[in-house]
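A quick write-up on the structure given underneath.
Missing here is one protein chain; the remaining ones are kept as they sit in the complex.
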């Protein structure tokens, strides 16, 4: 966090300087040409080109003095305030920006580094991140772990000044084109689960790490699984204390869930703001018009419902973010956004599917956009699972925010190696 | 259960005999005149008249030799089979019948008596029930008990050949005009809760029992609460063994939930059958026509949805009942009907409310039927609570039918007096 | 008792010190005079509120927030609509009686477009809580769809002759003055201030779901008022009506969120207090998850009610949209939330002596009047179409 008493550039002057720099240096976004990311499935070539583009955009920002608005100057950032980031979010609208490295590179990875890294570790990585040279991923979930990230079984064993890692991580987005990862590993099986974890920085492309891509049911291969076999990590790449990884992990989890309210990342004022919300209803109106259904009251009612829900979701998230930012609500409230999406998001997905009619199940080339609604419906639950399931969010909200009694766990006070793991894991 | 090898009247002859008897002896139902019970709120005078009418109808059936089709002959029943009851259910359509004493008088009260009563107890009460002389109620739920009926705190203490009862029971329908009750009472506080219960037959109107009527939020006063103060019951009115009341209670609960599949009660083939289901959609069509909304596609879609759900609910209940009756599903499956209503019933209630439009919130005398939809919506949850909550049914289905692990209880292996009871109960 | 206080029970996240005091005063007043027992006792009261109560509310500022200072009104924070929403939220939290909505809508209309005479003779009484005014807008079938106006105002010899029916009119049988939205012969709209005592005006009480809010049908049979009864420039009446609708909705939404907030708080307390099978209800995961959902719906409800108030305050181009968004959302999730609170209470929750139905009634009322959920959804699509046209 920047020192609030430091002498910082005032917002108006910052805005003016930024506006003129953007006009001269950043490519404008073609509104009729959705970003490759938003377009859906990409070929590998398209994806690599898009990643390279993101690195280049980030490098331009760095060279222009606009990368890492709220990151400290000593690590290559601008040392400015959240208000400056907000100005940036407003001014970047209409320009391209490095969307795909906001999460998880800047948040949670870089923010975890800022909070827990040593000076040397920060110097080694934060500037590289701000220049677009390092893209980071999270080695967090495991195939056997489900929602229980603290139940990590990937094991790190000390060997002199090094650690030897073995295990498997899963659900990393684009590990095949990324550079580094934060990795949560078990360093002690003889203590309860939260007390035997340690966090490491891991270079992804190195001997002993096999990155395998996972195909989702819609054909997307954005996610990867990694198999770690005798991977050697120097102790200097350890983050935080040995066996104290859950202290790091708790913060990590919070950062992971608070992207919608983060000021370490860029979210063009278009996302989640009124204009974008109008776009939801507006696009459904245009689709219905193209389908010749705009006169149908059933269609009109569904469009209105969808629009209302999307506006409410945006406004709800804005309130939740503001309540946390102003300290009126605890950090644990971040899970409320996920919970809200658990109801409203599902309904929105259903309406989007319903409005596409039968063409969402079988479609000609002309109706590709309606077919996409069908494919999107098949993956309806992805948004309720990724980044922590909605069930876990409901647990957190009820227990941590509302103070209701915790669920009984059978893994809290026993050595991790004795925790029941179920029939197939034995 | 009748002896299946006994020589019973064949169904066709039974049907012919019944048909002619009904025509001569039972009053026809005026289809345009809903029964007082179905009409909603009654004045006390109307209610007492309706109860008297039910007793009279039951008495006519008894005198005609058609009361208690499946009850043993020695206790005044007809000793016939479920198939005969089915014939009766079909033939009674279009006639008045004693609707309000089917539940809980015949089931669960009389059926519990049949299963657990002594010969003397049955002789004393079953014929009286079949003649319409005794209307029975359940003294089961307690104000502090919620869903946990086995947690009864009404206490019975032995005093020679008598028992002295103290406590309070709640949610008895019409205790103020009923005669007898089955009462679950605690006879031992020093053993775990299921092992210290005993069941008694209790005459409702006697010194020491104060019956107080409960007003529901829609103004209905059908339910009562009873306060028992030093009520003395002879030991000969005990059902089952001392402290073994839960054996009786388990069966009692099952009978309570299996009314839709019971053959000890009369359900005219109109209820839950296709004709009645058509009536649901048909009445909504007529209402929409009267409101001038039948041309509105939104209205048409809602009517169709409601009709579909009501038919599916009927068919689902029929399948569940048949599966239990044929032994393809365990008795615990009876809870599935409640669970099904937990989704479909709620949606139906919402549609009924929505179709009534703004008049369901504020209405003139002309729109009383639309106003009734509004009042019905206020009590939407009553059907999800009465007769055991839908949450309890979901517990039972998941645990007993699907075999999922039981919820942790903190009252199972400790003396009942040591069970935690919460801040307000201390 | 809940281990944590329910959070977010403020309508808006940030209040000025003046607003905080204003809210506190209103809350205290309502705590004193509108206990659930008081409300239950009024179930059969034909008026549903007491004139003294209403005068005291007016003294607290309830009736002056949308009236300019020149006209004898005044805001707390300089943003009268936002202040109004704060009171409405408290009224909802207490399921409080009183013609708050119709009186404020008429007061706002008079302050904005009333004649000097109306401002001099009628408005002061309204602001003082002496005069009850209400808005005659919606009509019976077949003209009951949102915004449909068929009551005819015929101009004749410098007077207007009114013929038609209006329902439901809140506090219609209690009101002294009616602001009547009527159709002119040329198809436009005109608004007229009509004293209840006008010849040809009759009032028939209706039934309603709320325990204290009363509704009536107001009939106009050749009821004649002078041209000076016109409120605002008829050329702008359609816009005035839209503004009045938005103000009514701001009040409705805030009331609904207040009632939801109270229901949720009552339920959280109950879940901690009540034990089943030796465990507090609050420890059952399925109930916990539903509470998490309710908390999320509630926060989103606060958010949209607040946003709507701000947009209407600013007369922003999105004010109409936000009003309909709020109605579409709270009209559905409001009743769902309170119903689920009732469900968690079991049988006691559906009794007349329990408090929950007081809030349920208020929320359900809000889901129906000034446009149903279905009507506001369809209105949104119409607004979007218009927006889409503007884009092109």
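In order of appearance the chains are A, B and C, and numbering begins at 1 in each one.
Keep this in mind: a contact is a pair of C-beta atoms (placed from the backbone, for glycine too) under 8 Å apart; a residue touches a chain by one contact, two chains touch by 3 or more.
Treat the numbers as computed from the prediction; the structure is a model and nothing was measured.
From the options A:334, A:360 or A:401, the residue with contact to the chain not on display is A:360. On the side of chain B, touch with the chain left out of the figure occurs at residues 274, 278, 281-282, 284-286, 294, 297, 300-305, 307-309, 311-313, 315-316, 318-320, 322-323, 326, 328-329, 333, 335-337, 339-340, 342-344, 391, 393-395, 397-399, 401-405, 407. Of the residues in chain C, those that touch the hidden partner chain are 284-286, 288-289. Listed here are the chain A residues that touch the chain not shown: 141, 143, 146-148, 151, 170-171, 214-217, 219, 223, 291-292, 298, 354, 357-365, 368, 371, 374-375, 377-382, 384-386, 389-391, 394, 407-412, 414, 419-425.
The criterion applied here is as follows: only the chains that are shown with their structure count from here on.
Centre-to-centre separation between chain B and chain C, using Cα means, comes to 41 Å. Each of residues 272, 280, 374 in chain C touches at least two other chains. Annotation for chain A: residues touching 2 or more other chains are 297, 301.
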